[in-house]
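Apart from one protein chain that is not included, each protein chain of the complex appears where it belongs.
Naming follows writing order (A and B), and every chain is counted from residue 1.
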Amino acid sequence: VGRRSSAAPPAERPGERRAAEMKKLYGQDAAKIMAMEAAMQLVFDRNCDLKQPKYWPVIPLKL
Amino acid sequence: QSGWLHSGPQLWLRCVHRQVRVTAGKQREEHRGWLLTVDPVSHSVALVSFGEDGASVQVVLGHAVEHVEVLQEPDPDTEEQLRSLFQPPEPGGPDP
Partner (left out) sequence: SIPTSAAAESDPQQLQEEQHARSVLRERFLRCLLAMSNKKVRFHMHEKVNVEATFGASDIDVLNFQVSDLHTPIGVQKEALIRSQDVISFTFDV
């Protein structure tokens, strides 16, 4: 189950690369947006680990 | 859609709180409401409607948005209701 849109190879230091991208997009608000996103993703990941939801419908309606 | 999509964050922000009509999906369904926000990541459009017992929020997914048309400015009461919806009242919100 692929839950993340992009998985950068570890060699690229995804954290740093992402921080630079966020800075470019959100400027001085980058840290705030990243913190909000991290909190939200954490809840999503935790819920998925805890509840093990399965995709519905099993086959995508729209490919 | 391309016009709206490419107009960018500054124009989207200027449209916040205005009444808009969003056409969505292959069936070209129309959704009308006060613009809460446009997600700059997914291009999803969030609309608010006020009913007798509260408000409802409708989010049209970015991939389904066909067309967005701005209809009118909010009246002061609607504007106030929209402001108090999710945002804590603080400086740095959308400019009027």
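Following the convention adopted for this analysis, a residue touches a chain if its C-beta (ideal position, glycine included) is under 8 Å from a C-beta of that chain, and two chains touch if they have at least 3 such contacts.
Please read these numbers as outputs of a predicted model, since none were measured by experiment.
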**Report entry** Where the missing chain makes contact, among the chains that are shown
**Finding:** A, B
Query - chain A residues touching the omitted chain (full complex) - result: 1, 3-5, 24-30, 32-33, 36-37, 40-41, 43-44, 47-48, 51-57, 60-62
Query raised in the report: Residues on chain B that touch the omitted chain in the whole complex?
Result: 8-10, 12-13, 16, 24-26, 29, 31, 36-42, 44, 46, 54-64, 85-87, 92-94
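In this text, only the chains that are shown with their structure count from here on.
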Report task. Please report how many Å separate the Cα centroid of chain A from that of chain B, as a whole number. Result -> 24
